[in-house]
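Omission of a single protein chain aside, the complex is shown with its protein chains in their original locations.
Order of writing sets the chain letters: A and B. Residues in each chain are counted from 1.
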Amino acid sequence: MSNAPQQQDTAVRMSGIEMRFGPVRANRGASLEVARGEIHALVGENGAGKSTLMRVLSGMYVPNAGTVEVSGRDVTGWSTARAIESGVGMVHQHFMLVPTLTVAENVILGRELTKGGQLDRARAVAEVRTLSERTGLLVDPARMVRDLSVGEAQRVEILKALYRGAKILILDEPTAVLSPPEIEELWQVLRGMRDAGDTIVLITHKLDEVMAISDTVTVMRQGETVGRVATRGTSPADLARLMVGRDVTLAADMAHHASTTAGAHQQEQGAAALEVRDLVVQGARGVTAVNHVSFSVRPGEILGIAGVEGNGQTELIEAIAGLRAPRGGSIHLGSADVTSMAVRPRGDAGLSHIPEDRHERGLILDFSIADNLVLGQQHRFRKGALLDHARIAENATTQVATYDIRPTDSSLPARALSGGNQQKIVIAREMSRDFTVLLAAQPTRGVDVGAIEFIHAQLRQAREAGKAVLLVSADLAEVLALSDRVAVMYEGKIVALLPRAEATIERLGAFMTGAEHAA
Amino acid sequence: MRKLLILVGALFVVHVALLFVRPSGAAQPPAAGDALDIGIVFDVGGRGDKSFNDGAYNGAERAAKELGARVRFVEPGDGSDREAGLRLLAAEGVDLVIGVGFIFTDDLTQLAREYPNTRFAGVDYSVGSDKDGKVILPPANLAALKFREEEGSYLVGSLAALVSKSKKVGFVGGMNFPLIQKFEAGYIAGVQHVCPKCTVVSQYAGVTPEAFRNPGKGKELALSQYQQGVDVIFHASGSTGLGVFEAARQTGHLAIGVDADQYAEAPGYILTSMVKGVDAAVFDAIKRTKENTFKGGIYQFGLAEQGVGYVYDEHNKALIPAAVRAQLEQIRAEIIAGRIKVPSSR
Partner (left out) sequence: MMTREKFEEAVLPPVVALLVAMLVGDALILLFGQSPGAVYRMLLEGTWGNAYGLGQVLYKATTLTFTGLAVAIGLRAGLFNIGAESQLAAGGFMAAVVGLAIPAGVPALLLLPVYFLAAALAGGAVGALPGWLKARFGAHEVITTIMLNFVVLALLNYLISSRFKVPDTLHTRELASGRLPRLDAFLPAFHGSAANVVLLLALAAAVLVGWFLFRTRAGFELRATGLQPAAAEYGGVKVGRVWWHAMAISGALAGIGGLNYVLGYKGYYEEGFATGAGFLGIAVALVGRSHPVGIVLAALLFATLSQGGLAVNALVPKQMVDVLQAVVIIAVATSVPEVRRLLRGFRRSNDA
């Protein structure tokens, strides 16, 4: 308890934070000041050190240098347990819930209410219900977590933090998995909490969110804090410049441009390069993830598939790529039926694939950049049974230069690169091969603004070159910016297939939540 | 990474410091000298079997005490270590190298030839025979210490039959092969001698040396035998027998130990033990070495040489009536006199 009045208004003050992981300096003297009762956006490209800084605040990391003050008290180097006690709670990007327990059980996990040694379920449910109603985080406490939608699961995570008495709530990229209406609901909840006096720190790299919800913005770049501004006094372009350190073209600005050029490309239509007929695919646990889906993509066209994640997009792409056997229907590349082909012959038949999860599928993180640049092409880079290391190195030199992959030493493991540069390896590999159809699944996820710009340009270039591009993205702005036609997937079905001109955020949002059915 | 380097340094310093610690009781490694140096190699996993291998250990310990011998024990880690152990000792120039167990036969023979000036002894050394059935003698510097287990087994077989109320007795062997079959054959003959109507339930724990180290299996076999009405079981199965004793204790029946006096393993449930004088034989070989009377060849230890026998002392007196004791001593005398022929195979 400090007497200085100025400090009472300050919920969090971090200064000079240094956080090193081996040779990597994730935070270099970063600072942050959050006033009590505000929504504070912490923005920056991927790898700028936002999450690290917040993990220092929530007690997960002990900084190498610098001080952390919460409510005027020096708490540098505290533990997560102490942080929670003191009312600092963090909601992580990846949910940490037990799927086989109920909402109430998950919320009270770790501080179970007992009655005579037994879990007092009734009281737990009642308490969680009260909290849920008070905050507007509506979710039935008696339901199993595994039955919840992603949006609901996130509410449970927030409830969990609040149940533990969080007064300072940190949210790490909370909207990545939400549909536009869900995002709007979340904003309502956060505003309500702010008005009740709670403090919220929101980690994001989406500038429209920053503008929509925050009061104050702190911008980080390469581990340093480069700016702290009032939201009202700034613009997305200013923030982007701060984040990247130079001028950038934002996706939202491109949307208009894309829609005007789309018409021209559709004129050049010929036979479909990729055609999917009546496709049925099973997902995990035997549920039908893709339910009788048909569409086609023509050369020189980008077909964008929008939708909340988990509505069958992953399974659809995997089925087309040959990674998941469909249960019904057929897939055609040009005139060839590839439905039962293995992955490699599909590639040879002209299919290129930017997978949605570069850490699991797109890259082998412990392989070198050079080796990753030939993954899937290893049968083309060989001398007999041996790999042709000379050609692999030569290829790497070319690609690293062409696609501006950094660092340029292609013998480094892919793991050592930033998200954006990792994705550039995937892009370089998939774009430099001979292909007619490109599957691009979440091509800019977790990638910084500069790289997004680059990747979008690459996708457009592919279209100009007459390739057929199937784009799947959870980022509606991206879909709108790039696509000539937009499809919406909901519960395994394509519920809408609209020309770009007719696709507005509002219409698509309605389709994405199943509120409207067409097609 | 620097932390790790510091850790490496610190650990190293502590380690080096410890190297110079010399506890007061620390032994000096054996060096050549006038003293009598003896080396014994046990079988893989043999030490601690409370019977055969430990018998050899006891004999050596006694020699250490009474004869002032310096004894080195080697416990091999795998099959190829048997020869390595023998060789290590032979190369160090110990006066007598002893291999404990039939499995040392080949290695002992070979090393005895390679080191003609070193004395070797093999407990349970299996003497081979050529095509015409003639015994192949071991090398002149190798003593084969063999036991007439069938004779001792005959006595405990008779004893078992005499005290059995159900007229049903059991046998649990370790590895099923000729050496253990000798025990079985003698035992059955002993039973039949005093009680032709008695039945013998006979089982083995396996066909590999593992069968001598499997108490679980021993217990399983013994329990099933007791269940069938057997009330005395004789085991010849190394540490597998510990399971037999466990079963005896659990069901309140009797068991007969082997090789050494095993009374202490299950006091009150051990009728007797068919003792095999491994300790005496080993002690004897060491003594001959000291007295320079050691000679190669085949040594048979039977009842007459008191190389085998059964335990009768204050612990198990109560279990063996005086009349039974007298009858057993009678049989012993007849075997020694050659009036009873004891079979050594089934």
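Quick notes on this one:
What we mean here is this: a residue touches a chain if its C-beta (ideal position, glycine included) is under 8 Å from a C-beta of that chain, and two chains touch if they have at least 3 such contacts.
The shown structure was predicted, so the numbers you read here are calculated from the model rather than taken from an experiment.
Contact with the omitted chain, checked across A:376, A:450, A:466 or A:514, is made by A:376. Across A:305, A:321 or A:510, the single residue that touches the chain missing here is A:321. Residues 23, 284, 321, 323, 342-344, 347, 353, 355, 357, 360-367, 371, 375-376, 378-379, 382, 385-387, 389, 411 are the ones on chain A that touch the missing chain. One chain is missing from the display, and on chain B it is touched by residues 1, 4-5, 7-8, 11-12, 14-15, 18-23, 25-30, 44, 72-81, 83-85, 87-88, 91, 102-103, 105-106, 114, 126, 128, 176-179, 206-210.
Here, only the chains that are shown with their structure count from here on.
Put simply, the C-alpha centre of chain A and that of chain B have 72 angstrom between them.
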